[in-house]
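Remarks on the structure that follows.
Only one protein chain is missing from this complex, and each of the others stays in its spot.
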Amino acid sequence: MIKILLSKEGIIKIPKRGDIQTHLGIIKREVFKKAHVGQIITTHLGEPVLVTAPSYEDFIKLMKRGPQILTLKDIGEIIVFTNINKSSRVLDIGTGAGTFSIIISKIAKLVVSYDVREDYLALAKENAKILGAKNIKFKLGEIEEKEEYFDTAVMDVPDPNRLIGKAIKSVKKGGYVCVYLPSISQVSDIASKLGPPYHVMQTIKINWIVDPNKNILRPENMQLFHTGFLLIKRKIK
Amino acid sequence: MIKILLSKEGIIKIPKRGDIQTHLGIIKREVFKKAHVGQIITTHLGEPVLVTAPSYEDFIKLMKRGPQILTLKDIGEIIVFTNINKSSRVLDIGTGAGTFSIIISKIAKLVVSYDVREDYLALAKENAKILGAKNIKFKLGEIEEKEEYFDTAVMDVPDPNRLIGKAIKSVKKGGYVCVYLPSISQVSDIASKLGPPYHVMQTIKINWIVDPNKNILRPENMQLFHTGFLLIKRKIK
Amino acid sequence: MIKILLSKEGIIKIPKRGDIQTHLGIIKREVFKKAHVGQIITTHLGEPVLVTAPSYEDFIKLMKRGPQILTLKDIGEIIVFTNINKSSRVLDIGTGAGTFSIIISKIAKLVVSYDVREDYLALAKENAKILGAKNIKFKLGEIEEKEEYFDTAVMDVPDPNRLIGKAIKSVKKGGYVCVYLPSISQVSDIASKLGPPYHVMQTIKINWIVDPNKNILRPENMQLFHTGFLLIKRKIK
Partner (left out) sequence: MIKILLSKEGIIKIPKRGDIQTHLGIIKREVFKKAHVGQIITTHLGEPVLVTAPSYEDFIKLMKRGPQILTLKDIGEIIVFTNINKSSRVLDIGTGAGTFSIIISKIAKLVVSYDVREDYLALAKENAKILGAKNIKFKLGEIEEKEEYFDTAVMDVPDPNRLIGKAIKSVKKGGYVCVYLPSISQVSDIASKLGPPYHVMQTIKINWIVDPNKNILRPENMQLFHTGFLLIKRKIK
């Protein structure tokens, strides 16, 4: 896992080489290099900044972007509604920039992550270094896995209809398959293929502006309202 | 962890003693007792049912209820926005029925869970058996912890104002404190005490009814719209 | 328009005959009968109650129910997004219990309201008396109207596909057709038939519990989240 520098205002950008210029003053590169996680170091102006390990939120800010990523709010819902825990083996179909695989690897025992695009896998491997994710197996191509090996499979691909059968096969009885889709009509298509029961949900995260001194207490005006729908199917037999 | 019986329609109730009556036929108690997780057993009518370990969702259905519990959707958001992972030490202030502590114990390294009510702790310990949660230390009373020991502290208590200072002390630099509150006015009160920056959010989970054969594709009419607000504060210094 | 009796707690039920029993005391029927709108009359215990004309909200509470009704929130959106004003001629396709026609008749110049069910029309006529709605023509059967006569046409019928062509014909150039549908798949079907442009929306009314003395400031937990979707098409040529 990399080290980051944090001030009250957020992540401080670390240049490729040379000393670190911040809005609070300069930090010698050597000082940052030697500092351990959790240490407070001071700028040349005596201002304290924190050396720490990146959180999920930091990771989302630091990662290199490529294709559309799963948002943290949706990853949170997938974790709890597909039972991801530290003994889970998780299959990620559609690695993309690696967001889901990398975050889940910090929770689950093992993540196997497939993509048909080599450039996406390269991007995801680069991003995995940020969180020091070691328990991910990135694989090029379409899923080809042992039957009933995974506890949870998550699909974020343009056409899940073609691969949904394989996804279900790869999951243990009692396990979960989750399909993430932007359009509810796509959910309907795949639901029609799978047959009931399934659980379809949409989650909305509303950010609030809270400024007690100014008597401001309201949601932000514009919000990221829609990301995608989740269809969750539990495998019984 | 206990074993449960699952049919397509959901969890089958297991009586305290004697054979198991289901809508698909009878299962001998001995057969269920000997079955391993992931095994399909058949009723006297030849119908298959699955023996499996309970998921988080199953746990919510099986647990004994007492005080108002944190919902799965909120637990999902807390996990991702306070960076809970398998190396986390998590402090739970306000055990209640144990929902949060027990689910988080399946993800984090250690959970320390405080409540001032002995009856709640007894209830939570009982509920912990369902998921076989072993890495929780339940403690009676108010928090009294080493400074900067936890990665994340979560508070779900009637009056967080009194304990928020201790919660922040107990968390490592770079760690998170999350306060769960039903009223946004309570959020404003605690935000006023803490000072910026903080992150306040509300999450809504919308369930959809998807029945392609009947051309039904719509949200459920009545929804659990509001549970609580989350105030998240990151400790920098 | 009928007269109603209002206390701080809401509408007081008026019996078919005899004196009016309220939680604030008894009111002589004669007294109520002679009272004019806006008058305060007193119960035998000296408690004041208000004689008034029913508002839209009162109407919704007083009307006789039959089929599912359009909610006030949706009627509000239809008014503003289809430009209903006091010079409007409005066509209501699918009278049902009459909610939409009756409320709109208090705003528009004329409402023509069609239903294929005689019992619904009878119900709607009964309900129209509550608000004293006189400018509604209730008609049995399917729409059969002059071309380009209406400013706005609103459809709330099980299968709008069959009648949408007639609805559009009956509306003036520059006017609006609005289709109310429970399922978004139905919206998609009719959008496919109409072709773009159209405007599709869903409105959510969130009720808040505000009790400053108890520091309660939060949305109600359970909310009527979903009623229907509105598809609005403006006629250009």
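Lettered A, B and C in written order, each chain numbered from 1.
Operating definition for what follows: a contact is a pair of C-beta atoms (placed from the backbone, for glycine too) under 8 Å apart; a residue touches a chain by one contact, two chains touch by 3 or more.
None of the values given here were measured: they were computed from a predicted structure.
The missing chain, though absent from the view, touches A, B, C when the full complex is examined. Check C:Ile27, C:Val112, C:Ile130 or C:Leu217 against the missing chain and you find that the one touching it is C:Leu217.
Among the residues A:Glu9, A:Glu142 or A:Glu220, only A:Glu220 touches the chain that is left out of the figure.
Across C:Ile26, C:Ile40 or C:Leu140, the residue that sits in touch with the chain not pictured is C:Ile40. What chain A contributes to its contact with the hidden chain is residues 182-186, 189, 206, 212, 215-227, 229.
For chain C, the list of residues touching the undisplayed chain reads 6-9, 37-38, 40, 48, 50, 52-53, 55-57, 72-73, 75-87, 103, 106-107, 148, 172-174, 176, 184-185, 187-189, 191-192, 196-213, 217, 219, 229, 231, 234, 236-237. With the whole complex as reference, residues 184-185, 188 of chain B touch the missing chain.
Everything that follows uses one rule, which is that only the chains that are shown with their structure count from here on.
These two copies of the sequence, chain A and chain C, are related by a rotation of 180 degrees on CA atoms, to the nearest 5.
Chain geometry summary: the mean Cα position of chain B and that of chain C are 43 Å apart.
Across the assembly, chain A contributes 184-185, 188 as residues in contact with two or more other chains.
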